[in-house]
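All protein chains but one are shown in place.
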Amino acid sequence: MAVISYREALNQAMTEEMERDPNVFLMGEEVGHYQGAYKVSQGMLARFGERRVVDTPIAECGFAGVGVGAAMVGLRPIIEFMTWNFSLVAIDQIINNAAKIRQMSGGQFTIPIVFRGPGGCAVQVAAQHSQALEAFYAHVPGLKVIMPSVPSDAKGLLKAAIRDDNPVVFIESETLYSVTGEVPPGEYTISIGKGDVKRPGKDATIVSWSKALHTVVEAAKLLDKEGIDVEIVDPRTLRPLDDEIIFDSVRKTHRCVVVGEGWPVAHFGKEIAYRVQKMCLDDLDAPVEVVTSEDVPMPYARNLELEVLPAAKDVVDAVKAALYVE
Amino acid sequence: MAVISYREALNQAMTEEMERDPNVFLMGEEVGHYQGAYKVSQGMLARFGERRVVDTPIAECGFAGVGVGAAMVGLRPIIEFMTWNFSLVAIDQIINNAAKIRQMSGGQFTIPIVFRGPGGCAVQVAAQHSQALEAFYAHVPGLKVIMPSVPSDAKGLLKAAIRDDNPVVFIESETLYSVTGEVPPGEYTISIGKGDVKRPGKDATIVSWSKALHTVVEAAKLLDKEGIDVEIVDPRTLRPLDDEIIFDSVRKTHRCVVVGEGWPVAHFGKEIAYRVQKMCLDDLDAPVEVVTSEDVPMPYARNLELEVLPAAKDVVDAVKAALYVE
Amino acid sequence: MSTRTLERIEPREREVPADKELLSKLYRQMLGIRRMEEAAAKAYAQGKIGGFLHLGIGQEAVCVGAIAALRPEDYVVATYREHGHAYAKGTSARAILAELFGRKTGISKGLGGSMHLFDAPNHFLGGYGIVGGHVPIAAGVAFKCKYLEEKRVTLCFFGEGSSSIGGFFEGVALAALWKLPVVFVCENNLYAMGTPLYRSLSVEDVSMKALAFGMARDRFDGDDVLRVHGRITEAVERARDEGEPTMIEVRTYRFRGHSMSDPGQYRTKEEVEEWKKRDPVSTARRRLVEEAKADEEMLKALEAEVKEEIEDAVKFAEESPPADEYLPYTYKE
Partner (left out) sequence: MSTRTLERIEPREREVPADKELLSKLYRQMLGIRRMEEAAAKAYAQGKIGGFLHLGIGQEAVCVGAIAALRPEDYVVATYREHGHAYAKGTSARAILAELFGRKTGISKGLGGSMHLFDAPNHFLGGYGIVGGHVPIAAGVAFKCKYLEEKRVTLCFFGEGSSSIGGFFEGVALAALWKLPVVFVCENNLYAMGTPLYRSLSVEDVSMKALAFGMARDRFDGDDVLRVHGRITEAVERARDEGEPTMIEVRTYRFRGHSMSDPGQYRTKEEVEEWKKRDPVSTARRRLVEEAKADEEMLKALEAEVKEEIEDAVKFAEESPPADEYLPYTYKE
């Protein structure tokens, strides 16, 4: 299997799908001549031309809506947000139009569109540029929400998202773009809504996704040294969520810790915790713990930023708390 | 005690606070000459004039931002959204500016502003006009979120919100505006973050707020007939949430059902469920149940709308499930 | 104060000669819309229709004249005040009224209601309730036509009150920058709910917004359906042939309140009466008789036919089964 970066995986997924279907196009700020603010679309303008790789002015509400309109009448847009922070000026298009048009039209129109870009915080880009907004989008019926953690998932899921007939919110991560990993050769897709056990274990279940999952992997190593063997479950898709893979693991380990970046209150992890306590209450030997960022707008200073983000140590502590060891 | 409507209670709160502080003003669509789209600001233009009761064009992002700017330099704006559905075009101002400026400026600027208007669904106004967005705002640090269910709370909490130095999201309900109730005479405020037991009971705890609480009251009557005595806890404020009043009740009843309008996934009720299972796991004799709207954009037809909304019967069933009776 | 907005925009000379065939066709449509909305108002009063009901009574010449300038394969994107637009684009009164009644036979299966009429076969793309939110969608539909090199035009209707919101500006800016084949038609009925345009716009001429984007513009009165048809046709062909978008303001007036729940006390009786003298439906009939020499018999027959059509549509709506499912429409499997 080839080892490529998360960035290349996304680039391959878009390139392959655009080769496959002439109605797929990429639109966003700096996606063309600049090769992508984070170089995810490197080379795509040269390959597909300005017709299909469209640079936009800074008008997220405008081009998100253009994508929705184009999708209504048969195209399959990939709309890139330079970062998901900027989706807040376009969220009305995503929630009130993309997610609702099929229902409002009695099924006459479908909206095959992918909104993608990096979410969560990078490094020291401060409060307005460091937001993990998945809880917002996962709340909305009509949308699918995908958050891959490794290159192979990124490629297979982005291809599936582009082929899906529903609006998909695809959240990447600036800090994952350079992460490398093995990717199966040739054509493949991963079905949306299927989780993946990233590390088998028996003592406790840790559910995590995207960037936070890598913090969890770190924590797992530390716990291993202390003889604690955790199972890491990556839902990969938050909406729809693969309940069974989570429940199966919890029924085996009797402990559940959910780890995700973002503000704690009404965090998506709380949804997972709810489902676990509801379906596995008798299997639980400890309350479900949810580890998140702190409940503050992200400060700029690096030392404070690190305090605010969920760290391996926080995960270790949460797992130990769930195991009643210190 | 005087009996007045929820609408009048809000009107009194704004009027009293504007009499008290010349820096408080009301701004929004149709708040002045039209007397408010739902007549909440009836008579206020005549009393305070166009300088302090400001009709705006349809530009929510614009006037929400005007409110934030005015608040930065000493005014205390009350920004009315005709309904919270329209806040989606202004949410960037609320989340990226109102909620973050104090933190980003190292505490140099505070944003004493109230964003208010009706949330949730009215009757047959369809998908784009029938959204309960409290989970979004409750997710955001820097904001306070208030959702009163009765006139007395509406008045006391709106006055407290206007006096609060932080941005407050104050969510009312079209269908509650005409609901009447007793209101204490004269000046009073209710401290933000204090819940209220709306009905004492011993068999199960139901946590609910705003419009849904009235559905719960109905359900309580039905349950009473079957000899089931529920306690109804109204947090009144979602952020900050009064954990103790909820935990105390659950520790007494050992059963907890949360009822709220809105989409189920990542619903605010899941946050409450998480906190309850985490702090009261050993006290729980059944999983925490959360009753919400169905996971779809709201359909127009009345019969379908009623199917989608949480009904008294759904609450009765959930309570019985928690009590293992059918 | 609002009377100053009553001035005519242009002299009478600009009148378009009355072509009998075209005018009777457009009169027929306007009358159909008028009667259909009167029937809807009645049903609403009887509690058979719920939610918001925004009538376009008084504005019929705009949607009818404009949409008559299109080819069947062209697209229309509209607001929540869109019954007439759907009807003019080809949706039957049966399907529209059944939708308002919340029936399974409604054009949106009873899921959308008055504000969200959609008709795929007729390329009527809705029906939107968030002010300005549909403008970028219209630009996107035009983007697709350019992308596929189709010579199809998109008409985007909006109210003057919607010309201050961000979504409107962004959609227009992209259409101008990318030269998309779309025509933006502002139905300036002088009020946004209770707000007269002089309280919401620093420049009351909405077409002036085109200057910020180097876009073609036009502006005229909307009481004569033939004028509307003629002037919109110019813009539609410019879009079709040169891929040039146009921003058009049409002055019109709604005879009823903003929605059924609005008593409309912000307008004087005199003002409303003044505008009713320019009722586009009776204006068209007058021109048919006086200028096109249409005979009364023919008109009477046409009017009887419309009456029947709407009575049948009401009956159809009333007898249709209620909407009965929604789950399958949230996601496409």
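The letters A, B and C name the chains in turn, as written, and every chain counts its residues from 1.
Rule of thumb we're sticking to: a residue touches a chain if its C-beta (ideal position, glycine included) is under 8 Å from a C-beta of that chain, and two chains touch if they have at least 3 such contacts.
Only a predicted model underlies this, so the values are computations on that prediction, with no experimental measurement involved.
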Legend entry - Partner chains on view for the chain not depicted: A, B, C
Legend entry - Residue among A:125, A:179, A:286 or A:311 that touches the chain left out of view: A:125
Inset, instruction - Among A:197, A:304 or A:321, choose the residue that contacts the chain missing from this document, as touch is defined above. - result: A:304
Inset, instruction - Tell me which residue among B:42, B:110, B:175 or B:189 touches the hidden chain in the full complex. - result: B:110
Legend entry - On chain A, residues whose C-beta touches the chain left out of the figure: 29-30, 33-34, 37, 55-62, 85-86, 88-89, 122-129, 295-297, 299-304, 308
Inset, instruction - Extract the touching residues of chain C with respect to the undisplayed chain. - result: 164-167, 169-170, 173, 176-177, 200-203, 208-209, 211-215
Legend entry - Interface with the undisplayed chain - residues on chain B: 25, 51, 56-57, 59, 61-75, 89, 92-93, 96-97, 101-110, 141-142, 144, 165-166
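The working rule: only the chains that are shown with their structure count from here on.
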Inset, instruction - Could you grab the centroid distance between chain A and chain C? Build each centroid from C-alpha atoms only and quote it in angstrom. - result: 41
Inset, instruction - Could you give the separation in Å between the centres of chain B and chain C, each centre being the mean of its C-alpha atoms? - result: 37
Legend entry - chain A, residues touching no fewer than two other chains: 61, 89, 92, 96, 103-104, 141-142
Legend entry - Contacts with 2+ other chains: residues of chain C: 108, 110-112, 116, 128-130, 133, 166-167, 326, 329-330
